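Heads up, one of the protein chains got dropped from this complex, but the rest are sitting where they should.
Then we have subunit A:
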């Protein structure tokens, strides 16, 4: 029994799932589900299809190089069955998975760093510039509490106010 990788989306194909397509040059394409199979038949390039692992790795959304990936490399040599080795391997798989998930989460936070600051800046700018989309400028002149202006002026002094239309 072997867990394969889907050619299109790179997810694991468990036994009993999926279709394998053998091309006449003897290259085998394995697919985890008909979604990937149909995309392949449509001749879509997985590197351009946003939800695949190939796209995500290529565009830096998921981490590419890590020592935890070395453990998952394909080995063609069959191992002699040894119960101790099997138990140790099972424990190791769990541990490696935990480490890998933690590293991926860290990669994600590093990627998203500074997003909140950017969002807040963009929101403040939008509030300043485009408040006229929400409230009419005449209404803003009357009620100064609706503006973000730092100088609080009374409505009776029009020259000290910021004009809302740029």
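Keep this in mind: a residue touches a chain if its C-beta (ideal position, glycine included) is under 8 Å from a C-beta of that chain, and two chains touch if they have at least 3 such contacts; residues count from 1.
In this text, contacts and distances are computed from a predicted model.
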Protein name, per the UniProt record, of whichever chain is missing from view ("AP-3 complex subunit delta", "50S ribosomal protein L14, chloroplastic", "DNA-directed RNA polymerase III subunit RPC9" or "Phosphatidylinositol 5-phosphate 4-kinase type-2 alpha"): "50S ribosomal protein L14, chloroplastic"
Full-complex contact with the absent chain, from A:22, A:118, A:138 or A:151: A:22
Residues of subunit A (touch criterion as defined above) contacting the omitted chain: 1, 13, 15-24, 26, 28, 38, 41-42
